[in-house]
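A single protein chain has been removed from this complex, and every other one stays in its place.
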Amino acid sequence: MSVILPESHPEHPFNLIPELCRKFYELGWATGTGGGISVKMGDRYFIAPSGVQKERIRPDEIFILNAEQEVVEEPRTTEKKLKMSECTPLFFNAYTMRNAGACLHTHSQNCVLISLLCEKEFRISHIEMIKGISNNVTKKALGFRDSLVVPIIENTDFEADLTASMAECMKKYPESCAVLVRRHGMYVWGDTWQKAKGAVECIDYLMELAIRMRSLGLDWEPQPKSVP
Amino acid sequence: MSVILPESHPEHPFNLIPELCRKFYELGWATGTGGGISVKMGDRYFIAPSGVQKERIRPDEIFILNAEQEVVEEPRTTEKKLKMSECTPLFFNAYTMRNAGACLHTHSQNCVLISLLCEKEFRISHIEMIKGISNNVTKKALGFRDSLVVPIIENTDFEADLTASMAECMKKYPESCAVLVRRHGMYVWGDTWQKAKGAVECIDYLMELAIRMRSLGLDWEPQPKSVP
Amino acid sequence: MSVILPESHPEHPFNLIPELCRKFYELGWATGTGGGISVKMGDRYFIAPSGVQKERIRPDEIFILNAEQEVVEEPRTTEKKLKMSECTPLFFNAYTMRNAGACLHTHSQNCVLISLLCEKEFRISHIEMIKGISNNVTKKALGFRDSLVVPIIENTDFEADLTASMAECMKKYPESCAVLVRRHGMYVWGDTWQKAKGAVECIDYLMELAIRMRSLGLDWEPQPKSVP
Partner (left out) sequence: MSVILPESHPEHPFNLIPELCRKFYELGWATGTGGGISVKMGDRYFIAPSGVQKERIRPDEIFILNAEQEVVEEPRTTEKKLKMSECTPLFFNAYTMRNAGACLHTHSQNCVLISLLCEKEFRISHIEMIKGISNNVTKKALGFRDSLVVPIIENTDFEADLTASMAECMKKYPESCAVLVRRHGMYVWGDTWQKAKGAVECIDYLMELAIRMRSLGLDWEPQPKSVP
């Protein structure tokens, strides 16, 4: 967000991040302390803590970082000692390389399954929900006949070790707003939190749909001729 | 609705549309800013805005149109600049051709899958929930032994370009209260918002059931002889 | 209930029936105005109205009947003209033949699918959740090694026409606390509303599990020898 909201505003990151974490938890995207959310406001980066129950995060548990990834404000809670999310350097890939306004990380089962059904990329076309996703180069929404392409990187033993391969992948796929991590989950970003949230909803929908299509013997990327 | 409700009434379209949008979002019918809802009250048509998070729509974000599809009252919010739903001319097909009281649009995955499993129509019979759907010609509920028939039109690059083919389809299927859009979703209408909501719930239930039946090798439209 | 609760009590049928209807709706058991709920308190029978959105039923929309199935108190609402549930005579089968305290009716897809996978009965054994269901003759809970048997009757064009075949089926299966209606749904009853609710939850769980077992090639009623 370029607009600076007061802390009392429901969309200030102190309130928004807990709300989105609860929502991700309910969707099964952030159970068992998995997943993570970060949002930029002005020149500050707000990041959820690590290793905690995502649906119970409170406004006073959020870290604030500057563009150098330094903590400029610790969580205000005095009740517990919190660690910053291990996803932090991965979130910053989106902030520095794509000038994102928010970066979201899910452990959705749909992502894991798609990463096992595809080798290097997930591709799907000719589904209306593709139009909810932006091309990071043209800055325009994908068209119905375009292929959504989500690249896949290999998982590592420690989350932070994904940083370089995610960055390399983002260079190779400049149009993409998401990276799948095999056997793990997905990172999705957008110019604003609204766009990042819209993108993750569209991509997860398309992945779930693709798995159901596979079970019914339906193609993900039909030949143009065979689609009216 | 022919009765004019005060704005404070929970079923006034200002309150009803946000409530139904939240519900559609929770059902996965309107995620990623997809889907749409419109309701008629008196001679006014209330329509949700386009390209916004459907579960966050507020009463002051609703457009009011007259029968000529002209905006007679802009959303009252001063916080954002809203666009009217691109579904508007499609909603008006239901208002002008069927004298509907409400028209609903979902992106349900069940609709997309059924549109890929069927060529020109989805047909199902001998399931109790069929009785929750009205025949638009006889104005009576379908019977248990009747076939529900939902016609399918091809998707287009822009939503508004569906207007003519949807209208043509509605002429060809005068009894139907719904049109499937291949690889996209469904439009459903009713004499009242209650009937439209009941119809979309019944049809989506029947489509989900049909997909599960297919996986188990069960017929959608059994020969009368084989059903007691 | 033999205890007479005041109307303000959350478990008085005026409050309990709307709550359970909302719950059934959320579970997909009562969408599109389907399903129904009735509860006995003292010598009065409380029954939800017909053809309405089940999740919106209010306390002033409930009918009260006596043992002769006569309405002794109309719904108090003056806003709408309500019809009594068409399930009423079926509910009374449970009240008169089994001295039930509540009778519930769902349109769960699991019931419809099981009714299509089985001919005359659904049978399952050796699953812990079977122990949540009572035998109507012995009045004891089923054991882990017992077979749950739910008989199936054929659907009719009008709900009330199921009354005789349901009664006949109940005579033939005196131990059962439920009857499946093919291509339609299920009736479940219990000595109290708590027992009826527990039974419908256990049976629906077992039917959903059975469908998933079928997809994985697993037997519903294994030979005793093959189970330790």
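Residue numbering begins at 1 within each chain, and the chains themselves are lettered A, B and C in the order written.
As a convention for this text, contacts are C-beta pairs under 8 Å (C-beta built on N, C-alpha and C of every residue); 3 or more make two chains touch, one makes a residue touch a chain.
Predicted model, so just to flag it, every value in this text is computed and none were measured.
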**Prompt:** Among the chains in view, which touch the chain not shown?
**Reply:** A, C
**Prompt:** Of the residues A:Asn15, A:Gln69 or A:Gln109, which one touches the chain left out of the display?
**Reply:** A:Gln109
**Asked** Hey, which subunit C residues sit against the chain that's not shown?
**Response** 126-129, 132, 143-145, 194, 197-199, 201-202, 205, 208-209, 212-213, 215-216, 218, 227-228
**Positions on subunit A contacted by the hidden chain, ascending** = 28, 31-34, 53, 107, 109, 112-113, 116-117, 154-157, 181-185, 211, 214-215
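By our rule, only the chains that are shown with their structure count from here on.
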**Item:** Type of subunit B:subunit C copy interface by residue overlap (half), same or different
**Value:** different
**Prompt:** In whole angstrom, what separates the CA-based centres of subunit A and subunit C?
**Reply:** 43
**Asked** Once you find the CA centre of subunit B and the CA centre of subunit C, what distance in Å lies between them?
**Response** 31
